[in-house]
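Sharing a structure, written as structure tokens. Questions coming.
One protein chain is absent from this view; the other protein chains keep their places.
To keep things simple, chains are lettered A and B as they appear, and every chain counts its residues starting from 1.
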Amino acid sequence: MITFKLNGTEVEVEEGTTILEAAKEHGVEIPTLCYHPAFEPYQVCRVCLVEVIKDGQSKLVPSCGYKVEEGTEVLTHSELVLKRRRTIVELILAEAPNSERVLAIAKDLGIEKSRFESKREKECILCGLCVNACNDIIKVGAIGFAKRGTQREITTPYGEFSDVCSTCGACASLCPTGVIKVEEISDSEIKPILSEFDANLSQRPCIYVPFPQAVPNRPVIDRENCMYFKTGECRICEIVCQPEAIKYDQDEEITEEEVGAVIVATGYDLYPIERMKEYGGGEYTDVIDGLQFERLLSASGPTQGEVRRPSDGRIPKRVAFFACVGSRDPEHHCSYCSKICCMYMVKHALLYKERVPDGEPVIFSIDVRTSGKGYEEFYTRAKEEAGIIYIRGKPSRIIKEGDGYEVWAINTVTGKQIRVRCDMVVLSTAIIPTVGAPELAREMRIPVDEHGFLSEVHPKLRPVESLVRGFFLAGCSQAPKDIPDTVAQASAAASKVLEMFARGEILAEPHIVWVDEDKCATCKVCIDACPYEARELDEEKKAVVVSDALCQGCGCCVAACPTGATRQKNLDDEQLSRMVEAIFEQEKEHSGSD
Amino acid sequence: MNKKKNIADQINPEIRDALLEMGADGIYRCYQCGKCAGTCPWFPVGTYDFPIFRLPLEAALGMIASSEDKDELAAEIDKIYRCVGCEACVDQCPHGINIPSIFRAGRRLLVDFGSYPEILKSTVRKIHDVGNPVGEPREKRSDWARDLNVPVFEPGMEFLYFSCCISSYDPRVKSVARAVAGILQKAGISFGILQSEESCCGEAIRRIGSETVYEEVAKANTSAFERNSVAKVLVNSPHCYTSFKNDYPELGVKFDVLHISEHLSDLIESGAIKPDKEFAKKVVYHDPCALGRQNDIYEAPRNVLRSIPGLELLEVENFNHGLSVCCGAGSGGLWMEWDKDERIAGVRVTQLIDTGADVIAVACPYCLQMLEETAKSMGHDIPVMDIAEILAESCL
Partner (left out) sequence: MAKLANIGDFEKLMETVKAGRESSARSVTVCCGTGCVASGAHDVIAKFQEELKTRKIDAEISSKATGCHGFCERGPLVVVFPDRIFYQRVSAEDVPEIVDETLVKDKVIERLLYSDPVSDEKITHEPDVQFYKRQQRIIFGSNGMIDPTDMDDYIGLDGYAALAKVLSDHSSDDVLDVIERSGLRGRGGAGFPTSRKWRITGAQEATPKYVICNADEGDPGAFQDRSLCEGNPHSILEGMAIGAYAIGASEAYIYVRAEYPLACKHLEIAINQAEDRGLLGDNILGTNFSLKIHIKKGAGAFVCGEESALIASIEGKPGEPIPRPPYPAEKGLWGRPTNINNVKTWASVPYIINRGADWFAGIGTEKSKGTMIFSLVGKVNNTGLVEVPMGMTLKELVEEIGGGIPGGKKLKAVQTGGPSGGCIPSELMTIPIDYEELAKVGSMMGSGGCVVMDEDTCMVDVARYFLSFTVAESCGKCTPCREGNGRLLDILVRICGGDGKEGDIELLKELAGAITDGSLCALGKTAPNPVLTTIEYFRDEYEAHIKDKCCPAKVCKSLITYSIVADNCTGCLACLKACPAGAVSGEKKQVHVIDQAKCTKCGACYEVCKFEAVSVE
């Protein structure tokens, strides 16, 4: 341990600690620019200069790289330090007058504006973070310093596009002035990592918290894009993370739990916008879907709740909303009504109008379906009070015109052609089952309908139970649903589970099967035939046994059993013939009476 | 004086039933979304409100050509004959309603009553009389090939080359047939023509509504094919193509049909044809509806053009492939006379010229004639060429 005086107070730190680290440890903040904990201190910006007094002699040293020495005195904010720091920061500020990082440091030092005028074309302060990241962390060396003195600049070899750049963006992400642009370094296609939670409207790093309310609220590593997983280099997160929480060898874990009931709530996805070619879906950046618009409206969204169109960040002055996109289109897309679009479009139009008071929302719809408590009133209010324009008709095309879009449609009420110029289009694309949900359903043996939604036992009488005992349905896994319906169904499903649990025993179907163990040849044909996995071979008994709880009495096994060992309760041959006889007797009686 | 009937009285179940019998399809499925109308080539024309989306509903109510008022009826007949059968609406309709088939049913009704445009009556009559819409004698059908040594088809030949009426008789379009024959000869393909035994394929008059004359010519053709044991027919008109491929099977005949663009594309790929002369021009390709949208042949003609050295292939932005706009010549449109500023072809020519092309390429004699004439009448001297003509320039 080393003892030294930090701003007059004697403190103790481990040997080899830099002044910057020591100061931080003791709550003293020193501004830095070119320093990054992952790199060897580059010590060039000189913003972190501090005064070191050793043997009565004072000198200024960069605290980021200077190791604490025994018995010295360190002043991080002495008059001299502040004076020198101010001059240096002013010199930097002159070259990067718009950098928030630099402006913040300047402000803390009481500098509003640099006395010097900017001389360089680019706002580069040559802190070297980009170069050091590329060389030392990513180990690619696509960029470096060129020329010297005031001509010094950061560039690729010969100023040409780099063919070694992996477009990882480490350089750009570290740049304190935002002057480094990957597209100026490499001409290969740059695939930004898009935020799934922001419906691809914003970018996210490779290490990220999936969404603001994530439980647990911890970051995850996107292995597909992580440079370490891709190339074996980088590990910057590991270096930076002080609690040493980064573990590259952590893997997905599968935990097995025994449960008595399962509520399947797989949610939904939106019909891919790319399938709507006539609307330029996937091609026109300002043609987005409802969920993307929802993110644009969200205060935690990519634009902090300001409605700005994705292509150029402009505030759109007219937004067209299309209903029934991919819904109610049996010929090409989905035959069903997605149920929620009519109402969320009202909401979107109103919120848009609220955020952009001089904006004009135009809704193209064919039938506005407002079945729900207060829904019709909400719709009426939107039209009457907010003046939302509704046009009856499904637009035929969207044509890009200049920096806007032209919607081609027919007002089917008047029969007149209309072309509406707008800045942005929101397509209320159909709700479809979550990708992968039908496969999951197959695993669970729950039948799905033609669209891939999970089937209930009976649409009216047993709407929350699946055909498989113990599996219940909730939300859009079953069909498109709005929030109240989803909550209602989820509550119902929970109640159903509780009802089942409360009883302590299960009421079996009267026709479940049993196995005559003497006759069973253990051929196992019935096990394959059973759709409910209710049968297994009992090695001790040398016979197939049936789980009374799982058997649904469908009879497949009875038909499959070659020895007649499997029999259905209350439905064996004798009983059946008795029933047949009874029917014929009834018939006779009836005909006799005629 | 003008005794207008009550709307309710105009509902006519008899007309509806007749339309249904004549092939009106899907009239009950329409939910009046109007998507058809915006994709209709009349939309970009802009001067004529053509609410085709109402047609299925009107058909369902039997309200087509039901008016007893003379002017109203005339307007209605005009409307029924506006459809050029491009089928852009069919592609878009959420319920897959074939609106052109409803038009065709309505036309059949009008043809049955003889109340259809005079100009089309003459076309139908010519086809009935001499087997072609031009009115030239049958014997002259193969005049285009006179100096080319094109053999008469005989059994054992691989292909029957069925040149469309327009490319057989029209002095300008003849060169398409000649180009095709020249290329096939150079590639050493075994093919022949049927000369005066051929009749018009009948596609256009069927869409005009003249089912009887269509059946006449179709039967004449099928029996000629059968007589000569024709197994594969090569056509240069997409209209012949769609007629042979989609309509003739109803008559119980069996033969294969190939559009020349498909065959040329294959021949280029196999190396049988080598386009080696430079055609250093910017060429925009116009998708014929009957080839592209109706039969999904988009790439073959483009492959032919791409194979030609020096040629720069352009596309009409927003309106190419399945979203191409019709030239307006289909379903009798070739013979119709609409106002000058109410022409679909005008819209298309402008779109094609706006690409900055030097040449407009087509793969259909109707499109060739329609676009060339319209361009001329609009004062543009841009050449309109069939892909076969361009290829012939490069490989012959």
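Side notes on the structure shown:
Here is the rule we use: contacts are C-beta pairs under 8 Å (C-beta built on N, C-alpha and C of every residue); 3 or more make two chains touch, one makes a residue touch a chain.
Here the structure is a predicted model, which is why all the values come from computation and not from measurement.
With respect to the full assembly, the chain omitted from this view is in touch with A.
Only one of A:2, A:80 or A:194 touches the chain withheld from this view, namely A:80. In the complete complex, the residue from A:37, A:65, A:372 or A:404 that touches the missing chain is A:65.
When the missing chain is restored to the complex, the residue among A:91, A:190 or A:571 that touches it is A:91.
Among A:13, A:28 or A:49, the one in contact with the hidden chain is A:49. What chain A contributes to its contact with the hidden chain is residues 41, 43-47, 49, 59-60, 62, 65-67, 80, 83-84, 87-88, 91-92, 94-95, 115-116, 119, 125-126, 145, 147-152.
Definition applied: only the chains that are shown with their structure count from here on.
Centroid to centroid, with C-alpha atoms defining each point, chain A and chain B lie 50 Å apart.
For chain B in complex with chain A, the residues that touch the partner chain are 31-39, 43, 46, 49, 51, 53-54, 92-96, 318, 322-323. Of all the residues in chain A, the ones that touch chain B in their complex are 277-278, 324, 328-333, 366-367, 392-397, 399-400, 408-412, 415-417.
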